[in-house]
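Only one protein chain is missing; all other protein chains are in place.
After this line comes chain A, so read on.
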Amino acid sequence: MSEALLRELVPAVIGVLVRRGASFATAEDAVQDAAVEALRTWPREEPRDPKGWLVTVAWRRFVDGVRADDARRRREELVDAEPRPEPGPEEDDTLQLYFLCAHPSLTPASAVALTLRAVGGLTTRQIAQAYLVPEATMAQRISRAKRTIADVRLDEPGDVATVLRVLYLVFNEGYSGDVDLAAEAIRLTRQLAAGVPHEEVAGLLALMLLHHARRPARTDDDGALIPLAEQDRARWDTRLIAEGVAILQAALARDRLGEFQAQAAIAALHADARSHEETDWVQIVEWYDELVRLTDNPVARLNRAVALGEADGARAGLAALAELDPNLPRYAAVAAYLHERAGDPATAARLYVAAAGAATTLPERDHLTRQAARLNAQERG
């Protein structure tokens, strides 16, 4: 059976129930139940009209729920409910769900979970597995999130930037468990881009595609990190790169630059280079200047120092680094890298040890430890 089809249908089916008078929270619960039921029964026999099947099962769940949950009052309310505004096309329903699930009143973790369930059509179990928490914990996170946004009306316009931040978070989670969150984030961003002609949506989609293209080269078979400079560029996915570059160029042509377009431009310049040495570092530094101007983000400044180290030499990189806060994440790792390039392996080794101690992931810690070990072994001769 097509689990992908099921996931695509979920937001539209929630939209149908909401237009029939269900609240978002109850509609979403009913559709989740129907989706879990579909995962169980479709493998044996996929219905001829999967969407109709989902609507029927979800509506039955909803009605059962209303009955069970102090029935009469709720049903009367439903019957007496004011007529809803003229329903728009279904794509609009799905777009409204993006805004609702990324509502600014939600914490990032809640917005991510709710987006994956209501827009992404994933089950609570799948989301829990992906984030390595118990299913009951994730279920609570989602129901609390729904209570938080209970009074938000679906027809309120939202801010596309909040949606993009949520999708960016999902993308960066990579993958664990059965669900490839990076691929899921790309699917959801693609769907959003199809409905919202916004340069930054296109910019984020391009950024994701360009990063995703490098994934096969980013780790070895044992999961160890391979830094960009050492990646086998033949393993980059040229189809994804071409698509990302085309989307980015179309977005940049509209001359409304934003942070995701700038980040995508940097990723595109890396994708464009046949080797680390052939990389156009001067242009990359210029894009980092743009990014710093747009966001004033200290991490962008840190990455700019690395690029400057490549463009103008390690000393220039170290000088730029000296102006930044040493408590920034990855500061020690960047300092180690630049000191090695500047011909000071002893300092670099010491900094790599410090960086390993401050690493936030195991592959990163192991990679940095190996760098320190490599330099110390060289020193011993």
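One rule holds for everything that comes next: contacts are C-beta pairs under 8 Å (C-beta built on N, C-alpha and C of every residue); 3 or more make two chains touch, one makes a residue touch a chain; residues count from 1.
Methods note: contacts and distances are computed from a predicted model.
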From "Uroporphyrinogen decarboxylase (URO-D)", "YciI family protein", "Methanogenic corrinoid protein MtbC1" or "Rhamnose ABC transporter substrate-binding protein", the hidden chain's UniProt protein name: "YciI family protein"
Contact with the hidden chain (one of A:V201, A:A335 or A:A349): A:A349
Among A:E45, A:D151, A:D222 or A:D296, the residue in touch with the chain that has been omitted: A:D222
Which of A:V163, A:L192, A:A251 or A:A359 contacts the chain that the document leaves out: A:A359
Contact set of chain A toward the excluded chain (per top definition): 222, 224, 349, 352-353, 356-360, 362, 365-366, 369-370, 372-374, 376-377
